[in-house]
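The other protein chains are all here in position, but one chain of the complex has been omitted.
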Amino acid sequence: MSVLGDAAAKAKGAAQQVMKKAIEVAPDSWMPGGRPDPLIRRQHGHVGQPVSRLDGRVKVRGEARFAAEVPMANLTYAALAYSTIPKGRMTGIETAAAEAAPGVVLVMTHRNMPRLNPPPLFMTASKAAAGDDIPVMQDDRVYWNGQPIALVLAETQEQAEHAASLVTVTYNEESAVTSLAAGKAQGTEPGSFQGEPLKIDIGDAEAALAAAPHKVDVAYETPRHNHNAIEPHAATLAWDGDNLVVHDCSQGVAHVAWSMAQVFGLKEDQVRIHSPFVGGGFGGKTMWSYQVLGAAAAKLSGRPVRIALSREGVYRSVGGRTLTEQRVALGAQADGAFDAIIHTGTVAMTAHNALPEPFIVATRSAYAAGTFKLDVEYATLDMIANTFMRAPGEAVGTFALECAIDELAVALDMDPIALRLRNEPEKDPTSGTPFSSRNIVEAYRAGAERFGWAGRRAPGQRREGDWLVGMGCATGTYPYYRMGGGAARITLHSDGRALVGIAAHEMGMGTATASTQVAADRLGLAMDQVTFAYGDSALPGEVLAGGSQQTASIGASVMAAHQRLVGELLKLAGNDSPLAGLKPDEVESADAGLRCVAAPDRFESYASILGRAQRDEVTVVAEAPPPLEMQHWSMHSYSAMFCEVRVNAVTGETRVSRVLGSFDCGRILNPKTARSQFRGGIIMGIGLALMEETQFDERKGRIMNPSLGEYLVPVHADLPVIDVIWNDIPDPHAPMGAHGIGEIGITGTAAAVANAVYNATGKRIRDLPITLDKLM
Amino acid sequence: MAIEINGSQVPVPDDPRVSLLDLLRESLHLTGTKKGCNQGACGACTVLVDGERIVSCLALAVQYEGRSITTIEGLSDGDALHPLQQAFIDHDGFQCGYCTPGQICSAIGMAAELRRGLPSHVTGDLTAERVPFSRVELQERMSGNLCCCGAHNGIIDAITETFGEVAA
Partner (left out) sequence: MTPFRYARATDVTDAVRLADGGARYLGGGTNLVDLMRETIERPAALVDVSGLPATIEAHDGGLLIGAAVRNTALAEHPAVRARYPVLARAILAGASAQIRNMATVGGNLLQRTRCAYFYDEEGSRCNKRVPGQGCDAIDGFNRIHAILGASPACVATHPSDMCVALAALDAIVHLHGPDGTRTVALTDFHTLPGERPDIETVLAPGELITALALPASPLAARSTYRKVRDRASYAFALVSVAAAIDLEDGIVRDVRLALGGVAHKPWRATKAETALRNGPATEAAFRAAAELELADAAPLAGNGFKVELARRAIVATLGELTGETA
């Protein structure tokens, strides 16, 4: 960076700091959420009801059409060939055999690929969606082992796959950095996340640790992971002139539309992304090379393309969670009060992405301490870009932090819950901002009682036959996020039906159902009067299904649109209405109409208002306010995770026999789908703890288990009934009083399992997964 | 020669490489049967062949000439859901819905196996005529169907409600 650029960046950074401080000290009432969402008060609406999924019927009948299932006339099928070296140049690509194979329509390599712009890397612009910024198949360079280097289009999938297997490549291989050790040897860089350095120093933590009468100082390791959504990435797409329509499986339809437009040099509205169903995402379903390759091949061939990645193809061309090496050191007084929290370490990243797995995020606000030293460094490797995977940072960071706390509790001979509660902070310990709503003490109390925590014994003291039984617990925290750019459209019809449209996503979280419940309450309508439209980039808003923020983003957007709708309706109502003279903040929606808050008998139905105004419908679009509440308050979802494991004394096999998640996540909008979200996160956490690992051969930088047969995730037989409770205490500063719940379940779970394993066996396993060989 | 699929006669594909799964999805547009791994490791493509559950991704379609295939689309009676389909909705036995048709077909095949007394890995007495209808039995028997959203509890609850009495 030039001196001038550096100065500009510093000035920008300073300005951001001033702005940040201003937001922190501004009055609550200036903030979104400064005035509690009126829906929080509403007790007898749809919100809070265990409504079954609205898309359930089509899903159980097999009628939900996913991206690879959209029929198109004259369709061609794509298959990919992937590089087998981690770095270098292709010196030759032999495609003649593939071109001559039956049914082949096109063989595309960097030689005939259209010249395109590099994909916009995620978070470099508000709608940037790409997992890396490497130009897709633009030259002879190989950046990672498994990079797509050729695409074949054919009349059938079988023909395409066969022809792709006939493409041969010769390489000039270059020296690559493919191990974390080698990457570290080349030097590490300080990580940053969401524009902030992943580095916090408060006081002299090392000195405080050295002086502390009780301490632990331990190292933890977590391996690479892949998302393994059961639906492999796929797109069915076609050009109509210069307009591109993509049926995709996307966590960010607006983001992908904008990003694809950048790559192909189009206007944003020339790309339309449809994604009504997504077969699991977990952070992996953003923009990767497959959409670009599919669209380029469709352009070259002049035909629609179905590009459905093989399972191996997902591992080769879509990134996963990176590995971490973490140090957690805790210094404490005899009563457990923390003098020092040190959480540092190194992760692997690439030169083409910007996600240094931010494992300290939870540590920033979990506990009070006299001093803090938090630091994430990254080493640069030649590998597929790592990316966001469910609770990026928190899932693996809480494993280290919460295991270390368990270790300290042993050192102090304290109950680990008591130790945690001893260090419960009054305000955010590193930002200094007040908590908007933090009831983790209550979550622990309720959880410990229900789980029977008092029955826990000393390590290695409980044995049933060959099985050693133990209990563990851990705290989970995950930030409340609400990203900017949320917007919604409401069309209210004179017959009382409403269409709420927003470019949001349903990947199984229950968004469509819960959002319909919320919108119905917001509009004072029955659920069957409300249609919630989503999964289409032509709808308003940039609402990423990520960061557990969709519910908040949708909530704030619909709230804003509703405000505008009320204003429009009051204008239409005019002077002949019982509502005449009332201002928007004096009325509320109820019973398919508007009524005066102070005088509920002053009411007029929507039908009446629209009818008198001779309108069939009224449509409004509004944007959510900027998410300043996140900087004004310290906002998080919380959990107290409890786990019981059985470890076979003969073989070291570990089985999770009981789990309880006690959650403090604000108001729960739909208990039925929320329970599934919590359970799903916990189950992924059990997989993280016991079996998940992407095996990366550091000799060649190649993933060696790109298969659901060899990358193990928990099966039915691994899983007990997972008990879930929550306190349902609304956050007065969050839309609907709700916090995100998609990622909190995985957070803390691995530590609870590991701590239970310790309690069962007396053995500390500090590197995941906890496989039987480590326990023998 | 033909394969019977949900009661209709379907010609065997010319290309013997075509899997039963791809025949269903690409030729017949019966896309309810899902492709999750295409290598027999996830169970998303489970269908019933003469009432028995198999993974259709590893089945070459030509091998199934003369057999009767039932897919998720063949389970409902018109608009009326199969009781297990309704139970999946009631117990929230899915999230994203992608593994769901495979789970449902697998469970129906499993119920038949339980009825005829087929033991499993966790069955204590191999010679018993009746297999105990327990959660552990169901979990073992459904382990060939992965679910990455983590709907396992709801799936087993739905199966228990639907088939518990049958087996009892």
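Labels A and B are assigned to the chains in the order they are written; within every chain, residues are numbered from 1.
In this section, a residue touches a chain if its C-beta (ideal position, glycine included) is under 8 Å from a C-beta of that chain, and two chains touch if they have at least 3 such contacts.
Keep in mind that this is a model prediction, so the values were computed, not measured.
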{"item": "Identified contact with the non-displayed chain, of A:R53, A:H274, A:R522 or A:R702", "value": "A:R702"}
{"item": "Candidate in contact with the missing chain, chosen from A:K215, A:R321 or A:H716", "value": "A:H716"}
{"item": "Residue touching the undisplayed chain, where the options are A:S52, A:T95, A:T109 or A:N145", "value": "A:N145"}
{"item": "Touch residues of chain B, complete complex, unshown partner", "value": "15-17, 19, 38-40, 43, 46, 52-55, 58-60, 62-63, 65, 106, 109-110, 113, 116, 118-121, 123, 126-127, 139-141, 143-145"}
{"item": "Contacts of chain A with the absent chain, listed as residue ranges", "value": "81-82, 84, 102, 145-146, 158, 161-162, 165, 466, 650-653, 655, 690-691, 695, 697, 699-700, 702, 704-705, 707, 709-710, 712, 714-718, 771-773, 776"}
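Simple rule for what comes next: only the chains that are shown with their structure count from here on.
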{"item": "Rounded Å distance, chain A centre to chain B centre (Cα mean)", "value": "31"}
{"item": "Chain B contact footprint on chain A (complex, rising order)", "value": "52-53, 55-66, 68-69, 71, 156-158, 162, 227-232, 277-282, 308, 310-311, 507-510, 672-673, 675-677, 679-684, 707-709, 713-717, 719, 721-722"}
{"item": "Footprint of chain A on chain B - complex, ascending", "value": "15, 17-18, 22, 25-26, 29-42, 44, 71-73, 75-76, 81, 85-86, 88-90, 92, 94-101, 104, 122, 135-136, 138-140, 142-156"}
